[in-house]
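Of the protein chains in this complex, one is absent; all others appear in place.
Entry: chain A
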Amino acid sequence: MLLYLLRRVFYAVPIALAVGFVCFMLVQIAPGDPINAIVPPDAPADVVDQVRRDYGLDKPLLVQFGLWLSKVAVGDLGRSLATGRPVWADLHSAIGNTLMLAFAASSLGFVLGCVLGGLAGTFRGSVLDRTAVGVAVAGVSVPHYWLGMVMVVIFSVQLNWLPAMGAGPGGSSDWGWDWDHVKHLVLPTVTLSVIPMGIVTRTVRGIVAEIMNQEFVVALRGKGLTRWGVFLHVVKNAAPNALAVMGLQLGYLMGGSILVETVFSWPGTGLLLNSAIFQRDLPVLQGTILVLAMFFVALNLCVDLVQTALDPRIKRG
């Protein structure tokens, strides 16, 4: 197992390099100019050239990439072209905010998805099953930014129950787990949870339905186990697959939902990426994508390990 773990960590190195290189080249290929993050559009050519030299943007692309990589190797993600702030400082707070939102949304989605999927799989063909499937399909089909806007209109603008934007009355830096802060989390969490809820519902329903047809369930019933006792066996068998799906969903949510974070002005990685893309702020883009990619790799590794722990039949290494 230790060897397996080391091998997986080692695999992350080429992945990081590839992610960094592809991201760097994609930004270079895209039309536009990173210098626009630093100088206004009406800047004379001599000023633009001078600033380009000051920032090293006149160097060959591979040299620029090499310089960035050498800094990353010692833990320095560089500075934002637009603000001059260290990328890690902005990224650190953004990741914290997105993690909070992603965990809240995936927990809600996972719980609802498991409940709905479990009920639908247990009572196949019933009204309950059809309702759960309908909710799941709606969850994955409704554009979540649209749902977010509708919820803002209802709960913020009309009812004035919940705030429409932001991460707390004083911003995310003084976050606390009291209602004044938590209420800012409600609408983005619900909005972001609908897709994982739909996917988990459909996955769990399929797994439960399949397990319910297996012979060992008939045998358990034949042995006189109560419905609750059978249910526990089904849950234990369904858990590894459901967990794998949820791990992936958490990874996607960690990437930050650009649209949902923009709709709610939630200061996470999605909003950070959004402004970095429009400003061609290369250090912020590369740093953010690299860290998120590494997080995704780490998350998959954790899911694999937890799966193994839950189901000893799955061998790693």
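What we mean here is this: a residue touches a chain if its C-beta (ideal position, glycine included) is under 8 Å from a C-beta of that chain, and two chains touch if they have at least 3 such contacts; residues count from 1.
The rule is simple: contacts and distances are computed from a predicted model.
A chain of this complex does not appear here, and its UniProt-recorded name among "histidine kinase", "Succinate dehydrogenase cytochrome b subunit", "3-oxoacyl-(Acyl-carrier-protein) synthase" or "ABC transporter substrate-binding protein" is "ABC transporter substrate-binding protein". Of the listed positions A:Val48, A:Val208 or A:Ala238, the one in contact with the omitted chain in the full complex is A:Val48. Across A:Ser107, A:Asn241, A:Ser275 or A:Gln307, the single residue that touches the chain missing here is A:Ser275.
Considering the full assembly, A:Pro163 is the residue among A:Gly20, A:Pro163, A:Pro196 or A:Gly247 that touches the omitted chain.
Seen across the whole complex, the unshown chain contacts chain A at 31-33, 35-36, 38-48, 50-51, 54-55, 79, 82-85, 89-90, 93-94, 149, 152-153, 156-157, 160-167, 169-173, 179, 183, 262-265, 267, 271-272, 274-275, 278-280.
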